[in-house]
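Only one protein chain is missing from this complex, and each of the others stays in its spot.
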Amino acid sequence: MTYSVAVSGASGYAGGEILRLLASHPDVEIRTVTAHSNAGQPLIEHQPHLRSLAHLTLQETTPDVLAGHDIVFLALPHGQSGQYTQTLADTPLVIDAGADHRLTSAADWDEFYGGDFREPWTYGVPELPVAGGRQRANLVGASRIAAPGCNASTVALSLAPGVAAGVVDPSDIVSVLAVGPSGAGRSLKPHLLASELLGSASPYSVGGVHRHIPEIRQALVGAGARGDVRISFTPVLVPMARGILATTTAPIAPGVTDAEIRDAWESAYRGETFVQLLPAGRFPRTADVLGANTALLGLAIDRAANRVVVAAAVDNLVKGTAGAAIQSMNIALGLPEDRALTVNGVAP
Amino acid sequence: MTYSVAVSGASGYAGGEILRLLASHPDVEIRTVTAHSNAGQPLIEHQPHLRSLAHLTLQETTPDVLAGHDIVFLALPHGQSGQYTQTLADTPLVIDAGADHRLTSAADWDEFYGGDFREPWTYGVPELPVAGGRQRANLVGASRIAAPGCNASTVALSLAPGVAAGVVDPSDIVSVLAVGPSGAGRSLKPHLLASELLGSASPYSVGGVHRHIPEIRQALVGAGARGDVRISFTPVLVPMARGILATTTAPIAPGVTDAEIRDAWESAYRGETFVQLLPAGRFPRTADVLGANTALLGLAIDRAANRVVVAAAVDNLVKGTAGAAIQSMNIALGLPEDRALTVNGVAP
Amino acid sequence: MTYSVAVSGASGYAGGEILRLLASHPDVEIRTVTAHSNAGQPLIEHQPHLRSLAHLTLQETTPDVLAGHDIVFLALPHGQSGQYTQTLADTPLVIDAGADHRLTSAADWDEFYGGDFREPWTYGVPELPVAGGRQRANLVGASRIAAPGCNASTVALSLAPGVAAGVVDPSDIVSVLAVGPSGAGRSLKPHLLASELLGSASPYSVGGVHRHIPEIRQALVGAGARGDVRISFTPVLVPMARGILATTTAPIAPGVTDAEIRDAWESAYRGETFVQLLPAGRFPRTADVLGANTALLGLAIDRAANRVVVAAAVDNLVKGTAGAAIQSMNIALGLPEDRALTVNGVAP
Partner (left out) sequence: MTYSVAVSGASGYAGGEILRLLASHPDVEIRTVTAHSNAGQPLIEHQPHLRSLAHLTLQETTPDVLAGHDIVFLALPHGQSGQYTQTLADTPLVIDAGADHRLTSAADWDEFYGGDFREPWTYGVPELPVAGGRQRANLVGASRIAAPGCNASTVALSLAPGVAAGVVDPSDIVSVLAVGPSGAGRSLKPHLLASELLGSASPYSVGGVHRHIPEIRQALVGAGARGDVRISFTPVLVPMARGILATTTAPIAPGVTDAEIRDAWESAYRGETFVQLLPAGRFPRTADVLGANTALLGLAIDRAANRVVVAAAVDNLVKGTAGAAIQSMNIALGLPEDRALTVNGVAP
């Protein structure tokens, strides 16, 4: 069968990437695209790279317009998805690319986002280790899916195997990420201007205030972290449109061997298509995952510093957002998991 | 008086930056520039941005050519400076931009560099806290100066105040740096090609093998670190020609207050021209220091993670190398410390 | 049926892009990949973005290794393809991504390349207007195909409709191109280092010496240019890994109306999938074609300057090289022309 699809927030970056991937998906028909201030205009005016979708016109994002599809993707600013949930009660599958349905803790929501707390949906990171297996199992047949935060899923995938296996100590994680500005969306803010970012690196949300911190903690607890999970998390904007290169370190648990450490990651992702551990001594580049749904991990064991170091490369708009959404959709619908998704990056 | 100067390695990036700064220095005359394979060619062919030095021709780097100047700058590949030291015995001031004379420990040299160990020279980071004061005092009248490693001095300046004051624990430092490729010099290596780096972030020397690690340890010990100094250090190449944005974290020492932490940095750099702590909540961008001799630091205290976070922006070729060399030269010669150096970056 | 394929030059940029596209082509099996100095190593070491091809090992580029396939792609330095032609006499389809078989004039070859002149093969730009129709017709059933030069095909596609219709004067064409460095291949040359290119724009091959000039002339003559074809051609390296933004202008022929001019381009590319004329007042960005096989054209008529201006955006490695090769292969084999090729760019 062919599933009818609506994508809200279609003039933004996340919405655009969902559309780019869906455009090559043989099992869906993109019937409706919606936006806010740009409603009434051709999609191609706002997404000029989506040539195969030049026939689509942006409609208003209203419950009525979104209703009546098999699948609805919500790519809206944080805090806005919730208002559509009620009215989409009859929609078989809803996937939220925003944060509204990610957190299980109302306290975390209040501290890092604020506003109405919404019920948590099934988290859209299939490969994530969880109690008893992988998150994939929870996605089969799911009807409400929360696509992950791009930084959060990158760091969670980086460290969950070691946390689950007990070979690293989750109480003193440090993660620093080189990230491209597309993760911030198409927002007209001075610090996102090209003149400001070209040739420059700049940290933001320094000191424990970034919204993805509770999402990482939640994922690592779900992976079986024993004791407190604490993370020092610093994203650094760098001059590339897309991409996350996350360097995440955690103390080595007492008494574990190098082989045990490496085996934790190898066994966690063995056979996974979209999360791949590189051979020892190899580390990934974001160019290698550009446009691809792949998360590439490189692992080092630094005995002098007593830390495991994981470098992870992800395309924030694909594996970090839109690819995760569609991979999760494929699983929920019983389609081949890799449909419309590629492991090969566009490089150089 | 006017000092006569020779600069070796003048066709490289470090040599070129030394020349760019010296070109506006009223107390020196650039008499000699030398190179290896490019000897005999006009300097301007290799440094086309140095228009005011178009009259200079590259000579062979030989002891004879370098002899007879008041000041000699060595901007040679690591391991090559040492051979000139003997023959420059009569040169009043020699400044090495390479690593050969930085380390005080032969064991460190063997582990991270290899080859002949050379005597340590006075370390060229004037603002660095050392026992009893600042490194500046040691540079007054110095005749042999080792300019710092760019990453090393950035991280050392980031953390030394807290280490010296005992408000952070130096035994579990984590530092991740977004760095531009000019730090690697003008070397023809595939991973330094523009096609590889544009649009991509990639880590290197992951897992405790980067050569600047012992230099950081040495500086922090010199600043008064109690107990072991351990550092997890990961540089990430990002697509900007110049610049270092170092994110460095260390555990908060037990019982210290936020005010005590902040005061450690404020008092360390109060009155310093070239190392500036930004107000609370402000963090630097590398664009703000482009072409300038300034190191800008932003400090955050993350109680949830129990870590101090310092974000530091430095131009690797100026404050990280050539600017440090000339600032040190000014001090050694008794000239105004800021001569030929600016605090203002070229932005946007 | 499934066609067996060999790709030579597989560790380079053009070879890598051919492989990226073939990896998703359902009708081919990539059986052999070859290289020169890297023979014996895993392909993935040199093309770490091609995760789905991690099982392949680079072999020596020899006639024996290349023989026995249904299709051979040659992605070798200019001047090297010719030596394999003889020995591949039994190969049903050979596609050369180099220049060796592009030019029909031995004099042009001598002037711009030098070395042995090789027989011209069928030119791989299907949409190019030629006498009596499109180049596509010549590609049906072809057994020897010369993929185009990336700059050459971009400029030829930009102007051929106007030249063919006689609405512009081909005797005083001016074309200036902003190009990324990947077009120069993975060559270790100082001016291709990231430090040199980041933040900088630089022209090269200025003043009528670029090798793509005769190829453009030949294409425009083939499109029906009356009288001399003369072109001032200047490429400018800019800091993006991929992409060509060609601005090409030609004098307006006497007496033609704006409608006639616009109609020349509209009718030439009406119905074409991969060459699209944007609406009046719209101009393309290279981001819109990144990774895509699309050439996007914007047309302006400047009566004050008496010139037609065409801005064209192309991904040099896709529509400019590898995509053109595979599109031509599809046509030659009677497969759907767009197989394994997309019109949608990866943006932002």
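In order of appearance the chains are A, B and C, and numbering begins at 1 in each one.
To be clear about the criterion, a contact is a pair of C-beta atoms (placed from the backbone, for glycine too) under 8 Å apart; a residue touches a chain by one contact, two chains touch by 3 or more.
In this text, all values refer to a predicted model and were calculated from it rather than measured experimentally.
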Chains in view that touch the one left out, judged over the entire complex:
A, B, C
Identified contact with the non-displayed chain, of C:I30, C:A225, C:V275 or C:I301:
C:I301
Among the options A:G132, A:P190, A:G227 or A:G271, which residue touches the chain absent from this view?
A:P190
Absent-chain contact - pick from A:V174, A:A241 or A:A264:
A:A241
Candidates C:P92, C:G208, C:P279 or C:P336 - the one touching the absent chain
C:G208
Residue-wise, where is subunit C in contact with the chain that is not depicted?
172-174, 176, 178, 195-196, 198-204, 206-208, 213, 230-234, 236, 238-243, 245, 247, 249, 251, 283-288, 290, 298, 300-307, 309, 311, 313, 347-348
What does the interface between subunit B and the hidden chain look like in terms of residue numbers?
13, 16, 20, 23-24, 47-53, 182, 198-199, 241-242, 276, 282, 284-285, 287-292, 294, 296, 342-348
On subunit A, what residues meet the omitted chain?
13, 180-182, 184, 186, 188-190, 192-200, 239-241
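As a working rule, only the chains that are shown with their structure count from here on.
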Centre distance in Å when subunit A and subunit B are each reduced to the mean of their C-alpha atoms:
37
Send over the residues of subunit A in touch with two or more other chains.
198-199, 241-242, 284-285, 287-288, 290, 347-348
